[in-house]
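The complex appears here without one of its protein chains, the remainder shown in place.
Should a chain be cited, it is by its letter among A, B, C and D, assigned in written order, with residues numbered from 1 in that chain.
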Amino acid sequence: MVGVANVSRIEQQSTVHGTEELVINMGPQHPSTHGVLRVILKLDGETVNDLDCDIGYLHRGTEKIGENITYTMFIPYTDRLDYIAAPSNNLAWVTAVEKFFDWEIPMRAQYIRSMVGELSRIASHLLWLATHALDIGAMTVFLWCFREREMVLDLFETAFGGRLTVNAFRLGGLHEDVPDKFLQLTQEFIDIFPSRIDDYETLLTNNRIWLQRTRDVGIISAEDAMDLGLTGPIIRGSGVSWDLRRAKPYAAYPYLDFVVPVGENGDIYDRYLVRIEELRQSTRIIQQCLEQLPGGPVTCKTPRTIKPPEGEIYHSIENPKGEFGFYIVSDGTTTPYRVRIRPPSFINLGGLKKLCVGQLVADVVAIIGSIDIVLGECDR
Amino acid sequence: MELYFFYMFSGGMIITSLLMITRANVIHAALLLVLTFFFLAGIFVLAGAEFLAAVQILLYAGGIMVLYLFSIMLMNVEVAVRMRQWHRQGVVVFVAAVLLGLEIWAVLKGVEFPAAKQWEWSLGATPGNVEALGAVLYTKFLFPFEVASILLLAAMIGAIVLAKRTIER
Amino acid sequence: MPDEVVENSEETNGAPDSGETAEEVKTPPGEDLKEVVESAFPGAVLEQSAYEDHEDETTFVLGVDSLVAVATHLRDHGDSLFKLLTDLTAAHYPEAENPFEMLYHLYSIEHNRRLRLKVRIKEGQAVPTVSGIWTSADWMEREVYDLFGIEFEDHPDLRRILLPDNWGSHPMRKDYPLEGRGERIYTKPTRKEIGD
Amino acid sequence: MIPMTHFLILGAILFLIGAMGVLMRRNAIIILLSIELMLNAVNVTFVGFSRHLADMTGQVFAIFVITVAACEAAVGLAILIALNRDRTMVNVDEVNLLKW
Partner (left out) sequence: MDMALEIAVAAIKIFIVLNVVQLVVAYTIYVERKVIAHAQMRLGPMRVGWHGLLQPIADGLKLFLKEDIIPDKADRIVFVLAPVMVLVPAFVVYAVLPFSATFYITQINIGLFFILAISSLGVFGIVMAGWASNSKYSLLGALRSAAQMLSYEIFLGFSVIGPLMLAGSMNLQEIVHAQSDVWFVFYQPIAFIVFFIAAMAETNRAPFDLPEAETELVAGFHTEYSGMKFAFFFLAEYANMFVVSTVGIVLFFGGWEGPDFIPLPGFVWYVLKLSVFMFVFIWLRATLPRYRYDQLMRVGWKFMFPLVMLNIFLTGFLKYLFL
């Protein structure tokens, strides 16, 4: 979509100045804008003076669709939001709708939800690490991460039949119990995964060039992060120990033991460390889920047509990218009256300007990578 | 054989330099001047100054001219292409040039040069041009050499001060 | 390695999805927050509600005029500290007297609680921007402007964000046609407009 | 063996072309380029004499000329960049604020 005014605003300013300022269009087809993001950069030499994001290339009106179909029918649409971590979106939607009711979700379903949620976190973080490292020029990490991400997607396939858009959960639990093979393969995966994380870290964590590229770049303080509404690993990287899995527990998280990693300086490197540690913690959580997994049914008794009582709720979960929530207004019919998706990528991307102005072009790429956006959810 | 090469190189130089001063596009002019310098390096080789030829390419073509191109890219030159290119004094310049040319020609015509001497070494052999040049440069011309280095330093500081946007005091 | 980690706290333990049980039916949750607001701005909270008395669903309905003052107060007051504007959106009720409802979801990391502010406005009525209070509101207000056509006073950069700049209508309104050519009220930009 | 006069005539022609460029063009960058050409015309003469007299002094001076050319290029271009930044112009006859 053509953002006419977006371009002209910046270009007009640049012609007023006597000195030549370079306006470059990064995207929407650019290797490191992670999708169809278009960033209009105003450069002075290599320094970024001003920046404007043009988004909406992937706008599909998901909220509007949600207002015209039933609660169950909307689950597959949530897959298409953050398609990197689709089960997380399913989880947010089903837990949000379940908040209207007082159903007893069976514990087995809750544990599987947590487990799959963490697997999707691993999948998402692996894709982030892969592309982030590639943006900074470390191309080997890219393929190593994809090797493990492939294993996670295979797990999804075993459990739900789909790989990317899995449509994993149903209102009231799961559609079917997961096959035993899934549990067995998951155990095999988390047995080898920690050593693979060590491999990534060998290439990056103490690499001098990596440190020079990420340390003290794109710093955001805790106060600024809150002001900008940044959530997820970004705000944790700035030193705020806040994780919705801990603060507002859902699924099986109240019974699971995990550590919320926190950074110190709020630079790219801290965000990197936080996400790497989250990978390890996710592995731990999955291990606990496997050990504590109770038997029994995977779905509770739900009415044939889902008609929540009139009212409005907001429910959010800790998506890999940040706080992912749904605000739902029910008018007592089978379709929601208003569906609002609280998109972490959209709001985190809003902080890009603050992070980038004054930095170099090469840093913009690194910063976009460290924010970890996915445009499907940003544009909805 | 030598003479043919000389004519080739000098013809090339004259053509490219004439093209150079007539181009509207500065980048084209700069690139043509680079070509001129290649021919000049060839002439230096013919004159037995192969070290100088390499210096010509390394410093002039590879250094100074890249600096030119670099600066031209930093400036806004597209505007200048569309503007008037010449001072309105072409006739005066041409007359002056012809007069100067005739004068130089007349002087050269009257001069009888003594017979050429031979180098003490043959072309391309070692030790040769480089050693001889070094020996002269670092003994007889040591003082001018050091002065040149100070000149370079001064020019460097001057260039930085002039081109720097803001100078923190 | 991150320098600081927080051990698993047992305080927040609670059965998932249980929410608050219907013991305190009489007093809806969020009374303390109401006091925080009322102490500085008496009568600012026009309505108070919460879905099935969920603590997190506390909702205050405010007047348009008091919005910015109350929001600033809620952000800065020690008992509320709503430093995070989680979400900002709107809803359209075409039949109502005030058809548009602005929704502000606030979150306080310090107190781990949520609050929803509501402002009801008429068609064409402008809302004061809260982007001066939470910078994150900048883009979200642009989105509301884009999809609902609600104007924001003093917004630093009120442009469309998701749809093309010359999109003719506001698709999240309930009267937006779901079929037909309605959604193509959109003129192709001329070359001149693009600046080519 | 190349006759001495050849070098001298070549040097003279190049110098003339350079001088014409300096006098006739408005574009400051091309004027700088023409100056480079003139300096090189001198180099041709130096090297010619060095060849003819089998004496290294000519080549040494050619090296000094290149040094001076480098300085001239650096300072000249810096001035041009400063001018261009201040007010977008590259033509020498526009720089006339000091002209009475």
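Annotations
Convention: a residue touches a chain if its C-beta (ideal position, glycine included) is under 8 Å from a C-beta of that chain, and two chains touch if they have at least 3 such contacts.
Note that the coordinates shown come from a computational prediction; the quantities given were computed from them, not determined experimentally.
For the omitted chain, the shown partners it touches in the full complex are A, B. Within the set A:F100, A:W128 or A:W144, the residue that contacts the chain not displayed is A:W144.
Touch with the chain that is not drawn comes from one residue among A:D82, A:E98 or A:D135, which is A:D135. The omitted chain makes contact with just one of the residues A:L153, A:I219, A:A247 or A:L360: A:L360. Take chain A: the residues that touch the chain left off the picture are 22-25, 30-32, 43, 46, 133-140, 142-144, 147, 203-204, 207, 209-210, 212-213, 360-363, 365.
Remark: the residues of chain B touching the chain excluded from display are 25, 27-28, 31, 34, 50-51, 54-55, 57-58, 61-63, 65-67, 69-70, 73-74, 124-130.
As a convention for this text, only the chains that are shown with their structure count from here on.
One inter-chain figure worth recording: chain A and chain B are separated by 61 Å, centre to centre, where each centre is the mean of the chain's CA atoms. Chain B and chain C have centres, each the mean of its CA atoms, that are 70 Å apart. Residue positions 74-76 of chain B each touch two or more of the other chains.
Residues of chain D found to touch two or more other chains are 85, 88.
Chain C meets chain A in the complex at residues 1-9, 12-17, 19, 51-52, 54, 56-57, 59, 83-87, 89, 91-92, 103, 105, 109, 112, 114, 116, 134-136, 138-140, 143, 147, 159, 161-166, 171-172, 176, 178, 189, 193-195. In the complex of the two chains, the chain A residues touching chain C come out as 1-9, 11, 55-56, 59, 61, 63-64, 68, 95, 98-100, 102-103, 105, 110, 223, 226-231, 239-242, 246-254, 257-264, 270, 273-274, 277, 311-314, 316, 323, 325, 327, 329, 337-338, 340, 342, 346-347, 349-351, 354, 379-380.
Across the interface of their complex, chain D is touched by residues 2-3, 6, 10, 13-14, 17-18, 20-21, 23, 26, 29-30, 33, 36-37, 40, 43-44, 46-49, 51-52, 55-56, 59-60, 63-64, 67-68, 71-72, 74-77, 79-80, 83-87, 89-90, 93-94, 96-97, 100-101, 104-105, 108, 113, 116-120, 132-133, 135-137, 140-141, 144, 148, 151-152, 154-156, 158-163, 165 of chain B.
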